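Before we start, here is the structure in question, set down as structure tokens.
One protein chain is absent from this view; the other protein chains keep their places.
A and B label the chains in the order they appear, each numbered from 1.
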Amino acid sequence: MNKLIIDGAEYQAQDDQTILDVCRQNGIEIPTLCYHPAMEPYGACRLCTVEVIRHGWSNLHTACTHPAWDGLEVKTQSPAVYDVRRTLMGLFLSRCPHVPVIQNLARQYGVTEPPFATDDPDQKCILCGLCVRVCNDLVKANVINFSDRGIDRQVGPPFLEKTRDCIGCGACTIVCPTGAIDIVLEEAGVYAEKPLGPTAAIYVPSLQAVPRVPVIDTDSCIRFRQQDRSNGKIADACGVCQTLCEANAIDFDQQDEILDLTVGSVIVATGFEMWDPKKLSQYSYGRSPHIITGMEFERLSNAGGPTGGQILLSDGSKPKRVAIIHCVGSRDHNAHAYCSRICCMYSLKHAHLVRDKTGAEVYEFYMDMRAFGKGYEEFYERVQEEGVTMVRGRGAVVDVLPNGKLRVKGEDADLGKLLAVDVDMVVLSTAIEAPHDADKISALFGLGRTADGWFAEAHPKLRPVETNTDGVFLAGCAQGPKDVPDTVAHAGAASAAVLGLLDRGEVVIAPTVAEVNRDDCVGCGDCLLVCPYTAITRVEGKAQINAALCKGCGTCVATCPSGAIMALHFTDDQIVAQIDGVLAWA
Amino acid sequence: MIDEIRKIVAERLNETDDKGARLDGMVALRRTGPAVAPHVFVAGDDLSTLEINPRYPLMTVVSRLHKRLPDIRLGVVARGCDERAYVEMAKRNQIDPERLVILGFACTAEEALECYCAEPFPKNLVVGTPAAPGPQNPIVAKYDTMTLAERRAFWKQQFVKCIKCYGCRNICPECFCEACAMEDKAWVEPGFLAPPFPAFHLIRAMHMASRCIACRQCEHTCPAHIPLTVLYDLMRRDMEALLGYVPGADLAALPPLSVTLEQTPLLLGDAHDPATIPLAPIGR
Partner (left out) sequence: MGVEFEPKIVAFMCNWCTYAGADNAGVARMESPSNVLPIRVMCSGRISPEMVMRAFRAGADGVLVMGCHIGDCHYSTGNHRSVKRMPLLRNLLATVGVNPERLELTWVSAAEAPRFVQVTHSFTDKIRSLGPLSQEVAE
């Protein structure tokens, strides 16, 4: 452990630390331009110069490259240091007079005007070489470097020409302290397909993710892209996240895994999908960028969205009139007959957001306002008081006018009149529906589905989270449309049902299972073919049923030619008695 | 023909296979005085008493021997129908294919005619040349044109003759159940002859759906001369049309009524809407 004195106070340092490391660690401010924690220090910009006193000798050194030796005394604010930095900033400002970072730093050292003549007022590059080092040392793409010498020195790809070796990772633009590098996208659509808004190659998938740990998008991650591109020859590109992660949690070798788990129960919480409003052409969805779904509105209104949370039209202007149409695809026999339950409340929220953020007039076309939850009616009243125009009646048609405006037509049932409103933006509050591949889940777990496509609960009132398959439970919209509080309650009930099973440690099975009379069994094996649960095996040439596996369907009973299998509680004799009974009575 | 069969049986009984094993016996018919009965010939037996007539379902004998003597290896002198019976029995674990050698011979053209046999020879044909298939049963051939009333009239006069002797079941090589649905009082009322609803015959017909290999033994046996094979031929025809299954044709084919639609799909109509599954033609 090294001890050193910085600006009169004593600090401790590790052998491999530099003076800059120790200062940063202890909150002592030292300006830098060419320093990046993920790369070896280089000392190009000299701005981190400090006064280092060793054995009584004083010297000016760059803090980023000087080891934090034992017994050093360091001055970061001495007049000599200040003079050096002032001189440096004068030089930088003369080279790059219009770069804000340089201007601000220069001002801190009392330099407000370039002290020397400026060659190129648009110059942004200070030739610190950080981009060169990133490209060569980290990304290992070796695409940019210095060329020429002296006053002609510059940074760029070979011969300053476009190169196919650039992988477009953008690392150089990110590290460049002065914003001197731009990436020009030549292929339209490359980034357009990416999610809107700031996204890195490593991110937390959603704010509600459990466990809340970041994932690496291998399609975007420089390390993986370089590996793919070089057929694995460049296996150690970038790794910045690994270098910087103090918890050492980054593991590039992790692979996607398919887990094979043996479990006692399953909660099916496969949720919903948004219904596609293109299916009803009268809403003109897709014919104007200003006809958007509620989900798209959420994205637009999100602070992390493409407009930073502002509600804007595609030309960047604020809408002046917005229509919100309820029940698009819900309560409609041409789409879904059911009520999607969540739309009324999110539509009201959207109306509130539009009023709040843009002050635009809002026309809300609704059939009935289903503000059924706690505090919902109060919110409805509040939105009304905010000046939203409520039109009771389904928004019937959206026309795109030649001038790009949108005309919403519908009936105002309260007035008994047809209505047409010209607006700048239409938000369609679309239905939610069962996922398109719900049939696969239903086949996998033997789940029933109601006519509207949602998974069927065992009983609509008394067993709302159970299914007809033992041990399989439903949570949330998998069972039917639900808002967040209802989903949380439903999921809680499902979890409690599972915990009940776990706690008991044993399961109770129905007594309606099949049983073999081995004397009558001839061992033909038809029942083994029939049983969907492999509950029947042949033991000593005759069928034997595992009662724990048997679900009691009785198909083997009807198949057995020998009548050797009995369905307990549904025996042939019992059924015959019923047949005779109902016919005698009738 | 019979001499050639006797000669080959003698050879087979004395042969050893590559592992040095011999057949323990050959199942065939033997004449003793005026009677002919199934018998297991062993090496050294007098084979001049070996007979091939009258037709008898020898696979029933093979099955019993296989079950009682778990190590016995047998040969059997078999007709085409015997071999088909073997296929459906082996499929249902009544005969062990590993312990049986089929020594097949072809039926004569006259026999094929008599049996309305579509395949009067076995696949393991050792003796004789295949005769041409016999014609279709003339009643079956015209059945599509018969009205429901005509059919009813026809079967009424047939079923009324039934004395419920169970001979059809007893002779059938495919009726190997330990307990019989036709003796279950839930399904067939005991003590009544020719009940108004012919459950006795219909239950047997349903049980034969994926089993009847058209050996005609039931009809030959029936003391009341009920043309039972008309019933079963029509069942075989419906089974082949609906599920493409021909009993006795393929040891690897699974019993179609016991497996899923994925394993054996319907060839007619759409299982999602049973109303689309067509009926066989009915005369008007």
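By definition in this document, contacts are C-beta pairs under 8 Å (C-beta built on N, C-alpha and C of every residue); 3 or more make two chains touch, one makes a residue touch a chain.
Source: prediction; values computed, not measured.
**Q** May I ask you to name the displayed chains that the omitted chain touches in the full complex?
**A** A, B
**Q** Touching the hidden chain in the complete assembly: which of B:Gly25, B:Gly75 or B:Pro256 does that?
**A** Hidden-chain contact among the options goes to B:Pro256.
**Q** Of A:Thr18, A:Thr76, A:Ser94 or A:Ser442, which one is in contact with the hidden chain?
**A** A:Ser442
**Q** Thinking of the whole complex, not just what is shown, which of B:Leu69, B:Ala132, B:Ala153 or B:Leu251 touches the missing chain?
**A** B:Ala153
**Q** Of B:Ala10, B:Ala118, B:Ile203 or B:Leu254, which sits in contact with the chain we cannot see?
**A** Of all options in B:Ala10, B:Ala118, B:Ile203 or B:Leu254, contact with the hidden chain holds for B:Ile203.
**Q** Using the touch rule from the top, list residues of chain A that touch the missing partner.
**A** Contacting residues on chain A, toward the hidden partner: 439, 442-443, 446, 448-451, 456, 468-469, 512, 530, 532-533, 551-555, 557-559, 567, 570, 572, 575-576, 578-580, 582-583, 586.
**Q** By the contact definition given up top, give the residues of chain B that touch the hidden chain.
**A** Residues 143, 148-156, 181, 184, 186-187, 189, 195-199, 201-203, 205-206, 209, 231, 234-235, 238-239, 242-243, 256-261, 264, 266, 268-269, 271-275, 277, 279-280, 282 of chain B touch the chain absent from view.
As a convention for this text, only the chains that are shown with their structure count from here on.
**Q** Centroid of chain A to centroid of chain B, CA atoms only: how many Å?
**A** 67
**Q** What residues of chain B sit close enough to touch chain A in their complex?
**A** Contact set of chain B toward chain A: 92-94, 176-181, 184, 186, 207, 254-255, 257-259.
**Q** Give the list of chain A residues in touch with chain B in this complex.
**A** 517, 519-527, 529-530, 538, 541, 559, 561-564, 572-573, 576
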